[in-house]
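Just passing along the structure, written as structure tokens.
Here the complex is missing a single protein chain, while all its other protein chains stay put.
Think of it as A, B and C in the order they're written, each chain with its own count starting at 1.
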Amino acid sequence: MQFTFSEDETLLQQSVAGFCTTHGSSASTRKVMETEAGYDSALWRAVMGEMGLGGIALPARHGGAEMGHVGLAIAMMEMGRVLLPSPYFSSVGMAAQAILLGGTDAQRDALLPSIATGECIAALAWRGAGRGHEPDVRLDDALRLNGVAGFVPFGHVADLLVVAARRESGEIVLVAVRANTPGVTIERHVSLDLTRPLATVRFAGVVLSQDDILGSGEDAAAALARTLDLARIALAAEQAGGAEAVLDMTVAYTKDRVQFGRPIGSFQALKHRMADMMVEVETAKTGAYYAACIVDEGSDELEEAAAIAASYCGEAFMGCSGNAIQLHGGIGFTWEHDAHLYFKRARADAMLLGDAYSQRERIAGMIGLEKVA
Amino acid sequence: MQFTFSEDETLLQQSVAGFCTTHGSSASTRKVMETEAGYDSALWRAVMGEMGLGGIALPARHGGAEMGHVGLAIAMMEMGRVLLPSPYFSSVGMAAQAILLGGTDAQRDALLPSIATGECIAALAWRGAGRGHEPDVRLDDALRLNGVAGFVPFGHVADLLVVAARRESGEIVLVAVRANTPGVTIERHVSLDLTRPLATVRFAGVVLSQDDILGSGEDAAAALARTLDLARIALAAEQAGGAEAVLDMTVAYTKDRVQFGRPIGSFQALKHRMADMMVEVETAKTGAYYAACIVDEGSDELEEAAAIAASYCGEAFMGCSGNAIQLHGGIGFTWEHDAHLYFKRARADAMLLGDAYSQRERIAGMIGLEKVA
Amino acid sequence: MRTGFTPEQEAFRREVAEWLDDQLSGPFASIRNLASMSAMMPERREWERALGKGGWSAIGWPEEHGGRGASIAEQVIFAEEYARAGAPGRIGHIGVTLAGPTLIHFGTEEQKRRFLPAILSGEELWAQGYSEPNAGSDLANIRTKARLEDGPNGLEWVIEGQKIWTSLAQYAEWIFVLCRTEEGSQGPKGLSFLLVPLDQPGVTLRPIRQMTGDAEFNETFFDGARTAAANVVGQPGEGWKVAMGLLSHERGASSLAIQMTFRNELQKIIAAANANGAARDPLIRQRIATAHAGLKLMRFNALRTLSKGDNEMLSRESFIHKIYWGTWHKKLGELAMDVVGAPGLIAEGDAYAFGELPQIYLYTRSETIHGGTNQIQRNIIAERGLGLPREPRG
Partner (left out) sequence: MRTGFTPEQEAFRREVAEWLDDQLSGPFASIRNLASMSAMMPERREWERALGKGGWSAIGWPEEHGGRGASIAEQVIFAEEYARAGAPGRIGHIGVTLAGPTLIHFGTEEQKRRFLPAILSGEELWAQGYSEPNAGSDLANIRTKARLEDGPNGLEWVIEGQKIWTSLAQYAEWIFVLCRTEEGSQGPKGLSFLLVPLDQPGVTLRPIRQMTGDAEFNETFFDGARTAAANVVGQPGEGWKVAMGLLSHERGASSLAIQMTFRNELQKIIAAANANGAARDPLIRQRIATAHAGLKLMRFNALRTLSKGDNEMLSRESFIHKIYWGTWHKKLGELAMDVVGAPGLIAEGDAYAFGELPQIYLYTRSETIHGGTNQIQRNIIAERGLGLPREPRG
């Protein structure tokens, strides 16, 4: 039992934090978020190359650093703290995991190293464009893809798309297809979360080869489910980082801002609200760390840990970022203050991989609550 | 639009409030609640006789005062404020309404006047002894009653039982049976709410005559449903009164109690908690008044108003009485302080006629939320 | 006590509804059901004029000042029908509900003659100038200054300073400005309530973009702005009293109109939930039912306060409206977003502009802040409603 950073992990955390503080200022984030790409390619190269974060949770064989999901969580938490706009979560936290879990050795060898270096940006297209969480892309027996995938983070800059589709039999199939394949169109949207744009990806008779198929049937369904759980855990770390950032921002502001002759941070109503935020922040961090450990330890509690971390951290970040706006008063809901950027990230995060309600319903099943007496 | 007391209503409120203040002290309530009867028969005669509250919502023909359900709400609110221990709600707020709505003219004439004067204490036995809300008493074709009814407030002192049962056909039937009829046994329980004891009523081959049957089938089911809604509205008024009482008690205590060199009521965290309580208290009163008006105006919004008042007022009273314990600190959870009496009343009230969840599910249906797409 | 209306009041309701429907089916069809506060400004100015011409602009004002001396019940009815008809948010509301009543109460005869008719007719719109960057919750901490000076047009107030959250100032002709006119005064003392024309070189506006992407509010800079010496309401130095009288007007019957807007929003949420299947989610059902119940209760809370008339405006329940509706609406915004689901994360076009339901989500974050934060509301409730001791000042 050593539920605290190892020396390596401490070093990693410090170096990512240092990087994010230097390169993730509010001014630079705001500049980048106004661009069409939505990320800074020089920064991307630095994150993936110099920092080596692209392969953090990958085996060495695929260009990875073997820091595991705790390492990934550390990276995500620090990036979440500054809302670093980049396809990191999409490419490394989602798509690469799908390939690792769902692909053959040959496919991993072929695809993962360039994702790890950042040369190839990948994205996971797994759900339709509506409110639900089901794939809405079909792969017919002639290996043609048709349909729509929605809410793909940084889909518009993806080189490679990992797509969850259904065969005519209804079976899940995971495929990897280059974004520039004829018949693929990608539409970038103006997105609520300004720092992580979403895209809709449309497939119109996209012709695949057998090699593009990562896997089918139960294996693919399991790989997809596990990929989403791993993504939830990585996202939980980001949410915990974001929640901590808005708390720190709010503490600093309320120590400074004077009303009624006192710093407003000395008013008990505000202090207690921030105290409650701190409880949520620390528990969110715990939840993210714990779930990441569970992955690295190969525990069979992974699904449970993912559902716990996702439901807790998602709501904690939404709650804390909402409180941050409230406690900043008038300035808190202006465009020029960063509070809304976190608030919107929190909302988008909470909707990306299924809501807290559905995660808790999963937990209810796991702990033996019967649905029908 | 005159959504405030008329002169008559103001007078009624003042007189009931005066009575309750005089006769409903903590000391006398505590004395009464330790007795087997659980109420004070002299006080009961005064409430029903001198005060004339027994017939407040009944037509003059049945010995009523024709002050309507607003009148009943006023009485319940004041009694709720002091937790006056008496079978008033059970006899007047529940059983009398069931007879009025479900019985024939002859039955009303025979039964209601003595309930109005308080000579006859009636109780409504409508649900089984488990968690659900279905009758668990059966009336066979030979007019024999068998089964169990649970959670009958003051059932142990009832002279007359109005029972909701099912015929062999499954139809609802409402019957009125004297408590001393052979085959009826009534067990008083030590109850969570010390000021309103509950009883279990058992029927073992109780033989009825045709005259004991108030009504059957859809009419009886409708009368029962409406009776429960009227009871919910009366109870909502009690809950609002109880919530206001604990707020006032808490305000008085926190103005007085000094810690850290200040009255604790000057600490913002406590002030704000009490402010939130006040919002709930005033809205609960609004909800009870509004629903009572809706009844008296013969509006078709009665079901909606009952569901709204029940769900809101129930939770408001639970919340406020819980907060009252918290804000009183250590003394708040002692037996000798009254806070727990209100807390327990709030909990019992909220479970007596169906929980807030089920009331909100009713509302969802009324406002057109579809269950199956 | 009763919730219903008399036959005369119901007849009045029909009259209102008919007039509104005529107008909004006819000449003003283009602005019916308009959600944005900043679109279609020329049409909305015309609408203000039409209200004035029809005698519907300020029915609660006394007849001697051009109103109808409408009873509270009639004002309730008008507000409800106005919103039910889908009439647009009033750009004249600061004049009608704040400036006008203040002038009626505190103004000189000359001021009433000068300003009230143009408010009623919709010719002059008003903005308000209270808050400052350092006087948000702590309104008495005002730093904007004015001094009397002889100028080319006689004795004039000359104003220096900055106001913030001045809604609609870009469209308005006049602004009322609470400012410090006694050198060295502090807190609520030494303030005056000035009426200042906006179209002059000494006034500069800077729009404040909100998190919704819209710029509904402005910062207004006064840099030697001028107004005639006579344009002070009440005595110089007694502006606080005037402003506080005005703030209590702000809490009045207007909340009823907003509730009809809320009702329309809730209807849209229900429709969306039925359409996309969210209505089958038991938690969503509970939350929508809670919202519906909360809205009904909000209406009856307001009717309860209004039924007591002006004399008893300080009963406990009169303090709860602002925090109640702000909090209710914020929750409605969260519910709206949860009903829409992930599609709410995507704008409808190329601008940062979302569908109506996600927009509620963003917009409502400000509603527990502006017009007195929930924290300030709770202080007021605790101290004035419950008589709890004040917080020691630092």
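In this text, contacts are C-beta pairs under 8 Å (C-beta built on N, C-alpha and C of every residue); 3 or more make two chains touch, one makes a residue touch a chain.
Note that the structure is a prediction, hence the values are computed from the model and not measured.
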{"item": "Contact set of the excluded chain (shown chains only)", "value": "A, B, C"}
{"item": "Contact partner of the left-out chain, one of B:Leu143, B:Leu192, B:Ala222 or B:Ile367", "value": "B:Leu192"}
{"item": "Which of B:Asp159, B:Asp355 or B:Glu370 contacts the chain that the document leaves out", "value": "B:Asp355"}
{"item": "Where the missing chain touches subunit A, by residue", "value": "1-6, 9, 70, 247, 251, 254-255, 262-263, 265-266, 268, 271-272, 274-276, 278-279, 282-283, 285-287, 289-290, 293-294, 296-297, 299, 304-305, 307-308, 311-312, 357, 360-361, 363-364, 367-373"}
{"item": "Positions on subunit B where the hidden chain makes contact", "value": "127, 129-132, 150-151, 189-194, 198, 200, 258-264, 266-267, 269-270, 322, 325-326, 329-330, 332-336, 339-340, 343-344, 347-348, 351-352, 355, 357"}
{"item": "Touch residues of subunit C, complete complex, unshown partner", "value": "282-283, 286, 392, 394"}
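Heads up, the rule we're going with is that only the chains that are shown with their structure count from here on.
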{"item": "Innermost chain, where centres are averages of C-alpha coordinates", "value": "C"}
{"item": "Most remote chain, CA-based centroid, reference being subunit B", "value": "A"}
{"item": "Intercentroid distance (Cα basis), subunit C paired with subunit B, Å", "value": "41"}
{"item": "Centroid spacing, where centroids are CA-atom means, of subunit A and subunit B in whole angstrom", "value": "52"}
{"item": "Touching two or more other chains - residue numbers and ranges from subunit C", "value": "277, 375, 378, 391"}
{"item": "Residue numbers of subunit B (touch at least two other chains)", "value": "268, 271-272"}
